[in-house]
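Note that one protein chain of the assembly has been removed; the remaining protein chains are unaltered in position.
In order of appearance the chains are A and B, and numbering begins at 1 in each one.
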Amino acid sequence: MSALRSFLAEGTAQRWLTGAAVLLSLGMILGLVLVVVEVAGSFFWPHPLVELELEDGSRLLGEIWDREPDPRAPGTQRVRIKVGNREVLGADFRWVRDASVRSRREPADAWLLERREYGNFFGFPERLESSDRRSEATSPDFAAALEDEVRAAGRLLDEDRGLRRKLDRLHAPVARLQARVNGALARGEQATALQAQLAEAQRREAEASLPLVQRLGEVHDLAGRARLIMRMAGGGEKAIVVSNIVRAVPPNALSTGARLTVYLDRWWEFLSGEPRESNTEGGIFPAIFGTALMVMLMTLAAVPLGVVTAVYLNEYARDNAFTAAVRLALANLAGVPSIVFGAFGLGFFVYTVGGGIDRLLYSDALPTPTFGTGGILWAALTLALLTLPVVVVATEEGLQSVPQAVRDGARALGATRWQTLRRVVLPYATPGILTGAILAVARAAGEVAPLMVTGVVKLAPTMPFDTTPPFLHLDRKFMHMGFHIFDVGFQSPNVEAAKPMVYATVLVLLVLVVVLNMAAILLRNRLRKRLRGAAV
Amino acid sequence: MSPLGPAHLRRSRLVDRVVAGAITTGGSLVLVAVTFLMVFLLAQCLPMLRGGDAHPERTVGASHEALAAFEDEYRERVTVLGRDGSLVTVDRAGQAAVGSLEGATPPLRQAVVSSPGDLLACEDASGALKVWSVRTAVRWGDAGRTISTEVTPTATLPGAASARILAVAGSAESPSVLLQADDGATLVSGEGAPARTLTLGAPAVAGALSHDAREAWLASASGLATFAVGDADPAAGALVATAPLGSPPTALALVLGDVTCLLGDASGMVTAWQVVSGPVAGSRVLDLAGRFPGTGPVRSIAISQRNKCFAVDRGGLVQIAHLTGRRVLVDVGSAPLDAVLVGLSRRFDGLFAVTGAGAVHRWRLDAPHPELSASVLFLPVRYEGYTKADLVWQSTGGSETNEPKLSLVPLIVGTLKGALYALLFSGPCALAAALYVSQFAPSRLRAVVKPVVELMAAVPSVVVGFLAALLVAPLVQRHIVGTLLMLIVLPAVVVGAAAVFQTLPGPWRRGLSTRSELLLIAGLLAAALVLCFTLDTAIEGALFGGDFKGWLLAAAGITYDQRNAVVVGFALGFAVIPIIFTLAEDAFSNVPPSLISASLALGATRWQAARTVAIPAASPGLFAALMNGLGRAVGETMIVLMATGNTPVLSLSPFNGMRTMAACIAVELPEAPHGGSLYRVLILTALLLFAMTFVTNTAAAVVASRLRKRFGRLAA
Partner (left out) sequence: MSGDLPVLETRRLHVGFGSTEVLKGISVRALPRRVTALIGPSGCGKSTLLRCFNRMNDHLQGFWRRGEVLLEGREVHDPGLPLEALRFQVGMVFQKANPFPLSIRENVVFGPKLAGVTSASTLEQTLQTSLQRANLWEEVKDSLGRSALQLSGGQQQRLCIARALASSPDVLLLDEPASALDPIATAKLEETVLELAEQVTILLVTHNLQQAARVAGRTAFLYLGQLVEEGETESFFSAPREKLTEEYITGRFG
């Protein structure tokens, strides 16, 4: 009994338990980071292509993704192999029991084709056919020829995209008129004059777009000519149109340097490219761009208001019931769940303000909403509300670090309150304000829930910033990295295949948020150090 | 003297005043914004609690003896069928157009309109039973929209002459008519199909047909019965269920969806009946599902074609009530005493009554959210197809006639459940960690742990949710026994090791630096983890027959969801730990060190000093930390959205998922039509969330400020 009492009094067990809690917490964050880095970091590495011969004589070619105990036969293992060739095999993945594998090799002549449609293709090239040449896979210049053709197809694709963009621009006036006509009809109004205008616009569009459409046809024709004939591991040949190929590599034959090149190239494509196959392949550039633009807009709204609020509370207001109420409001802004802001943003910004703008300025298009539906501006404003307390708190810390004596000194020299603030206090508090802005940006970059109701989409056909006037389209919907993670990880038809992509997005988001937070922490530490050095 | 120009000074002073005004305004904006946010949300959801109003409109009409009436879909005109076979269409302004019922020989003996108002059945002077289709035709012309009601003959049925018509239903091509018979009723259909007899044992006094005319409800003076009149038995309707009645019915109608039958009697009572499974397997019985008392004999019941509402005319007093909401929405007031007909507009935006003399009384109905009331949102409701009142969230019924079920209770319970499991994990963990860092560890460790925890707080919740759902949930599912084991084994191993350690000779113990102590604990934890997950399968095999989930279902009737409260507790805990840790650590650090040194000087161990001084002194701060953590856990959206499976089940089991208020708003609000019932309920949910976090935050703030005052005095 007394042994127990002294054991409890000494407190080693308690101390160790609390220490274990610290380690557990640190372990969780560390584990999270490690998992993400591991999965995302290795995803773009060109993995060897393995050819398996199974007991029934069939052959599979693909990348090994997982190995786990076979649930049906305890004690044995099975592997998950990505076999690709979706249009032929149906599913991207196959489970193969170790016991059923008769032989396994890594053929040097196996190629991996990353395609714009249908995902990856694994197989053995036979020959390359195009209008002007024919190159056997065995010929020494095959790789170069294929690369040539892929590049040529890429150029054609660029032209195709350019032509389509021009056609879109030609169609824009027609679309606008069409919306007005539709709106008028839906409201039960006369639309004869508008309809005449529409017909005229359509005629003009048809006229102007004729040569473009012709050229588009030619481009299509040209792009369809070069074909790569592939032999599949399971037998049979398949002709792949070269313009469908993004990248062709023989992973098993690559040197480490070449692998590294492919690895970096894939990362670059991921960061700078457009998404393919409903976001499960390709890049996330539109999501990165959407996130950045939305966050910028948010900063424009949140930082000035946050700084003004902090200045008011710290420099102008005396402590009274009103400032107490303001502080309580701020504390609640900081504690209110983000989705509540989303609900408010939808109800107020989108439906009330946006709906009002539509009735005033865009009544032509009604009932199709312009601003009366989710968009980047409303999302940014909603998040600005959310991040306002972050800015206020950091700015206040900055302001509080300015010694009162310095303010007195300025006032005693005959400076007005504003002059004191602008010439002495604000320069002093700048790191604090910056810290707040950075933290707000970090918070907003990772916040998803309010965006889901105020204008984020899984795939935006157009970016909120482009070359058509007025260049910045505040009414447009946008893509966002956080929502991308949710959407691809949960809503995409092929979650398993898309998972590593999501990990990569997670890594990018995580790096962004961590870097921003570290910057904020460093900045704040500098501020605190200076505060310690200054006369207080 | 200074070179001061008075103009310059004036300008500085002016600028100063302007800026002061601007900054004061800007600073107050936050308060305005938060207040506005609350008021706005409240204003957005308040309209739903209002029942509704009926505004009388101009009475119009011609004088002829009215038999039946129908209104067009746009609520522009009412067409009244007179006994003389005339069709008088009157618009709002009272302009009348007179036509006649094509193919009928006046005078008409009787006429009945189907419940949606799309069919008209008459017996004319020749005794023939004929059916007309009624439809609203809209034409677009140069003058805009023209609306007309077209009544076209579709069938002549082989009806027994002079039998009372009880109901008409079906499609225009093959209508069916229910006729009174001596021992029940007869169902006659077109296209030469034989008449079916529905035997009740007494003449039916009232009856109704489902929309597709495949079910019939009949009431005699003493009993109610429902029949299946499908193709299976052409000669007679199959009796499905019967029930005795206490008083003879005066009106009968089927609520939209044809699941519930409403019966009115002379005492003013309206009862709702549904077919439910009987005590014997496969048997069906009629169940009294609800009562709507009132005064005055029930003359007629009109059915809404939009929702589960109906209008009851009790001797001239008309009320509109909602079936599952069990409440009277609108007291329309008195209809004309001699009203022969009361009808609800097809879009549930109006009400009309026609007197025997053909005058049309009209009301504009304003009841946008008939299905909502405080009791529907928070109390059990017996929905159609349910045998008892229940708390259900199912915002889309799946079909038009299936009403949405909008009980907030499953969401509230789900929210609290998620928060509870999160706090069960994160609370002890974070408080203990804060205690260690502030009381036992050297400040160097603090300098490392604090920023790391700040980074932990910065991890976007969508990332945590993603990993929880796609990495942790499958792992936990595979190693559920190991996971549960971990909860016991981890602490046990640490405590056990500490006990062993304490028996070691003193110099050994004192030789252990903090760093090596932490390394030792880390090693212990790792060993315990490995132990758990290697013993996992063995224990599952030994105790649960190798299948814990199967055992759980068999022994306790608990199902196992992959995305369950254990996973959510862990993932939400991840998000909450940094919040609790940071605030708790602050609370501990704010305890004046002099207090602790005093305790140590009296010979207490570090643990005793922590237990007797630091923890009590910091306890308000720890409470505030927990409250803040709770607020965050309650409002967290993405983690629960991704890691719970998002099913609105009402279960506290750790192995089931849940749907929280926040997640529900996130997934359903984008789809909810603006101003609709679902929209308003979701906004109310947001407001409730706001209120919940307001309470936790304010509690935390109050406690924290008390704490600050207390230590302010101590430090002084």
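One rule holds for everything that comes next: a contact is a pair of C-beta atoms (placed from the backbone, for glycine too) under 8 Å apart; a residue touches a chain by one contact, two chains touch by 3 or more.
Bear in mind that the values here come from a model prediction, so they are computed numbers and not experimental data.
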Legend entry - Touching partners, among the displayed chains, of the absent chain: A, B
Legend entry - Touch criterion as defined above, residue of A:Asn279, A:Thr395, A:Thr416 or A:Ser492 at the omitted chain: A:Thr416
Inset, instruction - In the full complex, which bits of chain B touch the chain not displayed? Write them out. - result: 1-5, 8-9, 12-13
Legend entry - Interface with the unshown chain - residue positions in chain A: 318, 403, 405-406, 408-416, 419, 423-424, 427-428, 533-535
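What we mean here is this: only the chains that are shown with their structure count from here on.
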Inset, instruction - Name, in rising order, each residue of chain A that touches chain B in their complex. - result: 7, 9-29, 32, 35-36, 188, 190, 305, 308-309, 311-313, 315-317, 322, 325-326, 328-340, 342-344, 346-348, 351, 374, 385, 388, 392, 416-419, 421, 442-443, 445-449, 452-453, 482-483, 485-486, 489-490, 495, 499, 502, 506, 509-510, 513-514, 516-518, 521
Legend entry - For the chain B and chain A complex, residues of the former touching the latter: 12-13, 15-16, 19-20, 22-24, 26-31, 33-35, 37, 40-41, 44, 142, 144-145, 428-433, 435-437, 440-441, 449, 451-456, 458-467, 469-471, 490-491, 494-495, 497-499, 501-502, 517-518, 521-522, 524-525, 574, 577, 581, 605-608, 610-611, 628, 631-632, 634-638, 641-642, 662, 665-667, 669-670, 674, 682-683, 686-687, 689-690, 693-694, 696-698, 701
